[in-house]
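Omission of a single protein chain aside, the complex is shown with its protein chains in their original locations.
The first chain written gets the first letter, and so on, giving A, B and C; residue counts start at 1 in each chain.
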Amino acid sequence: MTDPLAVWVGAIVTLGVFSYLARDNPFYRLIQQAAMGVVVGITIVVTWKQVLQPMWLSPIQGALAGTRDWTGALWLLALVPGSLWYFQLSKKWFWVSTLVSGLFVGVAAGLAFKFRILLILPQIGASLKPLNPFAGPNGFTWEGFLDSSNNLLFLAALLTTLLYFFFSVKTENRWVRTPIRWGRLMIMVALGAMFGNTVMTRMSYLIERMQFLYEMWLRPLFPG
Amino acid sequence: MGRWLARLHTLNPRWLYLATAILLIIPLVILIPMPRGSASRATRGLYDAVEAVPAGGIVMIDSSWDQGSRSENAAQLECVVRHLCQRRIRFVVTSLGTVFSPEFAQKTIEPIAAQAGYVYGRDWVNAGYVQSASGLAPVISALALDFHTIRQADVRGTPIGDLPLMKEVRTIRDVRLVYVVTYAPSPEWISFITGQFGTPVAFGCMSMMAPNYYTYIDSKQLCGMLIGNRGAAEYEALIRHPALGTRLSMAASFGNAAVILAAVVGNLGMWAARRAGRRGA
Amino acid sequence: MRRRAVWLITFGGGLFFLLEFLLPARTPEWLGGVGNPLTPFLPSATNFLIVVSAMAVLLGPLNLVRRYLGMIVRREQGRLEGAVFLVFLAVSIVAASCEGANIHRAFDTLYNALFYGVQTAFFASSMALLAFYLVSAAHRAFRINNLEAGLMMASAVVILLGQVPLGDWLTQGLPDAFQVRHAAQWILAVPNTGVQRAVEIGVCGGAFAAGFRQWLGIGATTR
Partner (left out) sequence: MQHADWLMAALMFAMAAAILGCLWRARRGHVPYVRRIAGVAEIERAVERATEMGRPVVFAMGFTDIQAIETHASLLILSHVARLAARLQTPLIVLARPGNVYPVAEETVRQAYVAEGVPDHFDAKEQVRFLSEDSAVYGMAVARLIEETRAGCALFFGAFEFASLLMTEPGARIGVLQIAGDPSLWQMPFFVCTCDKTIMGEEYYAAGAYVSPDPALRGVLVSQDIIKAMFAGLILLGVLAALLPGGAASWFVELLKHYK
């Protein structure tokens, strides 16, 4: 990272991208394609070096050389489903690739059920918050009252939001319309929280770049 | 005043871009001391979870961030690794799903580990990239059952079996804590690690994703979470080693102030323009 | 026939993982006390999935190479960009293969320049552009003209101040309970958590519905 060439290229690329703010220019598009090229190239090499070589090639090599279990050679069979992906390159034979992509769709679906139920049940349990301020060991306390109020607000937010996203109820009724309205307002408060945090993330991108330009590139240029 | 505001309303955005850039450089050039608030419940949770691991215990870190989220995740990884080194806890690093992450993780951890006298292979291992184009779900659930089948070599190609530390790590039960630091950690970790095996999971995420995860903090499915650079700064205060997070969090003060100021001025400008228009009519 | 074959594969893939979860770790004694027959195969099955999915790595690149080569041959607009892509693709494959293998130091330098100089710098700075746009949009377009937008903005401002040292500094003099960071934490932990959990419950239902339709192949055209 402290490699001077990497720093200089990084600084030029950064300033080149920022030049897009002044006006649309061809430099931005060229740099974008270059970056895409690097991403694709490194992805291929890393996938080979860190996945296919240790997990696929070495068991086969080991089996053929007799240094590892002979069953390693069975990995050659993985080439059959693996090569099916490339039928996607042809319009006519595209359907052949669905034989392998269908497998992944099924796996994703089967695991999604398990994933969702394991994720949601603890949350249902955690939603059963105590509402009674008198239920504490010392009877009524202000802290207990504050907690119960927060719990009540939490439950109101949860249930009104659920009702807001409920589409098969009739809304002519005032008893339904008012909570739905409340639900939307609660969602707005949550959106505000998401908004504030999104702003922070976007600002952090810029701060990181400024830090790079200043600390890695500019400051070493003017020592002292 | 009103006319001035109305003119500001039609300002060329390029001036605003320039002003933002200058405003954000200031905190990097001049170190401005600012108060540090107490740690939030989420930060504290992670700190306590690390403190609960005995010296010599093993923690798994999934560092799946890359250039897209370096601005917040780097500080989050740094401070936790420093804490682990302070407490002589050993750790295994994986990168699920993002090709560039092992490189970033290596560059972030190496200097801290070297400073603490950690030996690669004995005290920490970078197990590298785990392909997950098929989705994280099968990979995480298999990783929990048998680490050695899913990763057979480390980031430099050394067979996993040759690394002394990895002889002690077979299943997720050998690990005391899983810390996932990336742009938006997948809730799959919660379901398949905490939900199925009870091993505590903590997240380090971009600020943007944090509101989403609060429901897991509330339900204690996550033992802790670092939120953006603020979380890293709080953690650095807890381990008494202010570093990157503290600096970036301070700079974020200026960034947030810029947005709030811009929105206030914009709304005032609109209001002034509307009033001027009404008077003119 | 084709559809049925694909469906069988999809169904089988899902069934394995679903049954592995639904069957108990060990059946009760009166049922023989057998262990879960599928769990031992889960890591190897996943290993297979990983390898097969990794084999698709050339698919995207081949598509792009084909498109850009076509552009260059047909002398279409945008061929310069295509050529840049191809050159950097080739160079980075060479650099990444030779990096760290002690062939020549020049490869490491080249790799670093490509990795940190081109790729990291480009994506990090194009994300940083968003921050500039955000400030300008905040100035020109964020209008508080109804209750909803006002509520959202108020909550956002509390978060923005409560999550940075600036907020701590501004409310320094106030008693601890009135510090803005507590207000921010309250918004995140109470109303926000309620809303997010409701959304999560909705997502759960949606995921089940989508999952069933995919797995059983009902109305596959919509997804």
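Going forward, contacts are C-beta pairs under 8 Å (C-beta built on N, C-alpha and C of every residue); 3 or more make two chains touch, one makes a residue touch a chain.
Nothing here was measured: the structure is a model prediction, and the numbers come from that model.
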With touch as defined up top, name the shown chains that contact the chain not shown. A, B, C
Residue of C:A5, C:L62, C:V87 or C:A141 touching the missing chain in the full complex: C:A141
From B:T149, B:Q221 or B:N256, the answer for touching the chain not displayed is B:Q221
Tell me which residue among C:F16, C:W169, C:W186 or C:F208 touches the hidden chain in the full complex. C:F208
With the full complex in mind, choose from A:I120, A:M186 or A:M203 the residue touching the hidden chain. A:I120
Determine and list the subunit B residues touching the chain excluded from the picture. 194-198, 208, 220-221
Touching the missing chain, which residues of subunit A? 113-114, 117-118, 120-122, 124-132, 155, 158-159, 162, 164-171, 187-188, 190-192, 194-195, 198
Given the full complex, what residues of subunit C touch the hidden partner chain? 20-25, 36, 39, 126, 129-130, 133-134, 136-137, 140-144, 148-149, 152-153, 156, 199, 201-202, 204-206, 208-210, 212-213, 218-219, 222-223
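FYI, only the chains that are shown with their structure count from here on.
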The larger set of C-beta contacts, choosing between A-B and A-C, lies at A-C
When the centre of a chain is set as the mean of its C-alpha atoms, what distance in Å lies between subunit B and subunit C? 15
At what distance in angstrom does the C-alpha mean of subunit C lie from that of subunit A? 3
Subunit B touches at least 2 other chains through residues 17, 20-21, 70-71, 100, 130-131, 134, 138, 141, 207, 210-212, 215, 218, 227-228, 230, 252, 255-256, 258-259
Quick one: which residues in subunit C touch 2 or more of the other chains? 17, 47, 49-50, 52-54, 56, 115, 119-120, 123-124, 127, 131-132, 134, 153, 157, 160, 163-164, 188, 192-193, 196-197, 200
Inside the complex, what are the residues of subunit A that reach subunit B? 1, 21-22, 42-43, 46-47, 49-51, 53-55, 58, 104, 107-108, 111-112, 114-116, 118-119, 122-123, 125-127, 190, 193-194, 197-208, 210-211, 214-215
Touch list for subunit B against partner subunit A, complex: 14, 17, 20-21, 24-25, 28-29, 70-72, 99-100, 102, 107, 128-131, 134-135, 137-138, 141, 152-153, 155, 157, 159, 187-188, 190-192, 195-196, 206-212, 215-216, 218-221, 227-230, 247-248, 251-252, 255-256, 258-259
Subunit C residues touching subunit B in their complex are 17, 39, 42-47, 49-50, 52-54, 56, 100, 115, 119-120, 123-124, 127, 131-132, 134-136, 138-144, 153, 157, 160-161, 163-169, 172, 179, 181, 185, 188-189, 192-193, 196-197, 200
